[in-house]
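All protein chains of the complex are present and in place, except for one that has been dropped.
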Amino acid sequence: MDDYLIGVLSNIGVISFVALSAYLLLLTGEISFGQQAFFAIGAYAAGIATALWGWSLAAALVWGAAVSGGAALLVGVPTLRLHGLYFAIATLAFAEMVRILFELFRYQISIDGELIGPNGTDGFRNIRYIFDHNIDAFQFLLLIYSLLAAAMLGLLLLERSRLGVIFRMIGQDETLAELQGIPVARRKVLAAGIAGTLAGIGGGLYAHLTTYVEPRIFDIMLGVHSLAYGLIGGLGTAFGPLLGVLIDIGLLESIRALAGYRMIIFGGLVALLLIVRPRGLLDEMVVHKIGRGWRRVSLWARRSSLKPRGNSA
Amino acid sequence: MIDLVQNTLDGVMIGSSYGLLALGFTLIFGVMRRLDLAYGPSIMIGGYFGTVLYLYYGAGPLAVASAVVLGAVIAGIYVERLCFAPMKAGAAIASMVSSFAIWMQLEQAAILVLPRHTYPFPPLATVAPLEFGPFLVRVDHLIMLVCALALAAAVHLALYHTRFGLALRAIIGSPVAAHLVGINVRTAVLLTFAGASAVGGAAGFLVLAVDQQVTPMFGMWATLKGLIAMMIGGLGSVPGAVVGGLLLGIVEVNSQWYFGPQIRDLVAYVVLFAFLVVRPRGLLGRAPEPAMPPKA
Partner (left out) sequence: MGTAVKPETEGKQRLSDWRMAVKSATYVIATLAMLAPCGLENAHAQIRAKADVSCQPAEKLQYDCIIKLANARTSEPLSGLTLTVGADMPSMPAAHNMRPVKATEEQDKGTYRARIALEMYGDWALRLELSGTVRDRVVKLLRFESDRVGEATPAPGRHRH
């Protein structure tokens, strides 16, 4: 596989984490423009762990996920009372605050005579773990997708579990959910925590993938994009945000011929798509129909294999 | 102390344009209950119209201002037709994301036509700043303040003393009821968009003329400032938008003076976040209802 393709696929994998993060919150009915803050926190935390503290990649990723998850829980509480637009803008404000704080954050250690560490607006360079430890691009790609697969597994399980149903119930009508005896506030904070952790894992991977992060990367564009992926790909299933990322980055890469017009075409396509499909390509209706079709097929398969037995009475 | 007053003076003047931006935002939000993320970029398109006029035809400030307003209105109508009019009632998030997509589209279109980092804008005034005792007041800032206040007054007049304004307030109160009473909601929304874009265009022109340049980053900047000012002042409140803008301006200029530009931005967001957590309705807004219609 050539390096360029590996690079693109790695990008798709990492960005999927933020997309899933925004998607999870969207399920509970909350729009978040701020998941990039947890992406950033995860990236910096994991980068500091490997580059400055000499931890292993695994430990660093867990640390990054924990810090961002914790931050998400902390932010989830004061914003509980907010809904809809107010919540969305609060997340936006929070994310920008985090970004500016990283612009002011300096933590440098001298290693082998060289200053390493986050340096405010100059960013955090030389997160060289995968080079220092001989991990080639393809191995890292495998790591990204293994973790993504594990996350997807978790989310798909969630969808079919009681907690997943609770999340969607809260998303549909909070008052009704409360009346059903669901501790809405606690579940929403839980959702925020899980979402933050997801974004944090993605951030840790991103920092090591690119070896260089700076606060500019984690701006509003990233946040609104993450939300858009879920909306484009579809909100009916955790595969939706992945599809959205694939379409965006995949399409962007392949329409290179029209390089200067990419955004114009893509922006227009998204706007048109959302007119016909406001809940995305794989929205709840489509997922339901696919599920129904699958059940019909498996029922038919079972019936056909049972026929002979039925005849021999 | 003198610094504080000087900064507050400057802040009020700069804040007046924030207030105008917030005003346009509020009008759109009021009738649509949705956020238009392409608001700033449409104003930027207007700005690019203006700079082309200035650069290639040497037009004066008034002509450039008209070009900016015209450009903003055209872009605004385009956004409305594509992102808001065709959406069904509950698809609020879809509208927002769609307007974001168009934001990207407009930004790239602008960069394609005018690829450089910055383009010049005619100044509002070239005379020396006025002195009032120990305080300095830039003449272009003063012009900005006067124009902004005049515009805000005009909007207020339109809203409260014209039939169209009455229809608008009816829609803001309840779109369904307005429709039942015979108001053509769709046309009114379109006209509101055009009007809000015009107001935004005027605000944009004032800011760009004071800065004497337009850059592709202007779109996002304008959207953010308008958004923050609107939320601080109170979602859906017209006087709130102006007040919010003034407050934001004062806070910003003082923060920048004492702590530098990064802290200035940080403080703006902290203030916004604090308001949202403690008093979501802002200074003058109504108590928050579910701002988004029931999910769909």
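Each chain carries a letter (A and B) given by its place in the written order, and its residues are counted from 1.
In the analysis below, contacts are C-beta pairs under 8 Å (C-beta built on N, C-alpha and C of every residue); 3 or more make two chains touch, one makes a residue touch a chain.
Just so you know, these numbers come straight off a predicted model, no measurement behind them.
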{"item": "Shown chains that the omitted chain touches within the full complex", "value": "A, B"}
{"item": "Absent-chain contact - pick from A:222, A:264 or A:281", "value": "A:222"}
{"item": "Hidden-chain contact residue, picked from the options B:48, B:103, B:119 or B:218", "value": "B:218"}
{"item": "Absent-chain interface as seen on chain A, which is shown", "value": "3-4, 7, 11, 15, 56-58, 61, 100, 103, 120-123, 125, 128-129, 131-136, 139, 143, 146-147, 150, 153-154, 157, 160-162, 165, 168-169, 210-212, 214-217, 219, 221-222, 248-249, 252, 256, 259-260, 262-263"}
{"item": "Hidden partner chain, residues of chain B it touches", "value": "111, 115-117, 211, 215, 217-218, 221, 260-265"}
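In this section, only the chains that are shown with their structure count from here on.
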{"item": "Centre distance in Å when chain A and chain B are each reduced to the mean of their C-alpha atoms", "value": "32"}
{"item": "Residues of chain A that touch chain B when the two form their complex", "value": "26, 29, 31, 78-79, 81-86, 88-90, 93-94, 96-97, 100-101, 103-104, 171-173, 220, 224, 227-228, 231-232, 260-264, 266-268, 270-272, 274-275, 278-279"}
{"item": "Chain B residues touching chain A - in the complex, by the definition given at the top", "value": "35, 37, 82-83, 86-88, 90-98, 100-109, 112, 220, 224, 227-228, 231, 235, 262, 265-266, 269-270, 272-273, 276-277, 280, 288, 290-292, 294-296"}
